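For chain A:
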Amino acid sequence: MSLERRMLTRELKLIAARPGDIFKPMWFLMLVISMVPLALAPDSDLLSEIGSAMIWVATLLALLLNTEHLFQSDFSDGVLEQWLFLDRPLAWLVGLKLIAHWLFHVLPLILITPIAGIMLSVPTDVLLALLVTLVIATPALTCFSGLGAALTLGSSRSGILGVLVMMPLFVPVVILAAGVLIRAMDGSDTLPLLALLGAFSVVAATLVPIAVSAAIRLNIGGSN
Partner candidate 1 sequence: MGWRWFHQWGSPRWFYERAGRWQLVCGWLALTLLITGSFWGLALAPVDYQQGNSYRIIYLHVPVAFLAQALYAAMAVCAVVLFVWKMKLADVAMQSIAVMGFAFTALSLISGAVWGKPTWGTYWVWDARLTSMLILAFLYLGVIGLRAAIQDPDQAGKACGILVLVGVVNLPIIKYSVEWWNTLHQPASLKLTEKPAMPASMWVPLLTNILGYYIAAAYLILGSMRAIVLERERRSAWVRELVSRA
Partner candidate 2 sequence: MLEFQFASLTAFFEMAPHGIYVWPIYGLGVLVLGGLTFANARQHRRAVRMIQRNLEREETHES
């Protein structure tokens, strides 16, 4: 079995062992979405106007929540340091881990956003755009929050520092995605913006794993 397949199988088996890891962020997402009308008003016009933005932000937070400890347990078990002895570059392995994380943890989160959309009476075509932007944008977000997780690995009292450190870097993605949603609401062409968003995601997914691997190496070097 190739190392790549071993990696993905391991990831799947871990999910089977800890299903809560997938469900907690979903649960969080639905809770946040239920809070919106309570904090605002049950007025469906108002909700449908801000609904897609709310869902975007809530998904972003849920994603951060489940990426924050991406490497933590492997790091403290000492499994992460074994990655250095596998005959693949660390950045490649990190990339695989991020892909697996996106596939098995982030994608399910995106797939339940339509339910949130119905709850906030978001129109169907906007909902579709929302879904597409999330699928295209989350790889970049996953990579960045993975970097935050890797940078704060070694410090025991970091708390949500990884999230705080990485959140400003989400700005371009959020802006572009919001642009797509606004255009979808107007009914104008969203394709150029989606292409731009996709390009950002692709570049982030190729370059950020290198930074993540540097951060992991650094933290392994500092621990005993």
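Quick note on selection: all candidates are chains of the complex that A comes from, given by their letters.
Criterion: contacts are C-beta pairs under 8 Å (C-beta built on N, C-alpha and C of every residue); 3 or more make two chains touch, one makes a residue touch a chain; residues count from 1.
Please read all numbers here as calculations on a predicted model, not as lab measurements.
Shown alone here is chain A; of the other chains of the complex, listed as 1 or 2, the one that touches it is 1.
The residues of chain A lying in touch with candidate 1 in their complex are 147, 151-152, 154-155, 157-158, 161, 164-169, 171-172, 175-176, 178-179, 182, 200, 207-208, 211, 214-215, 218-219, 221-222.
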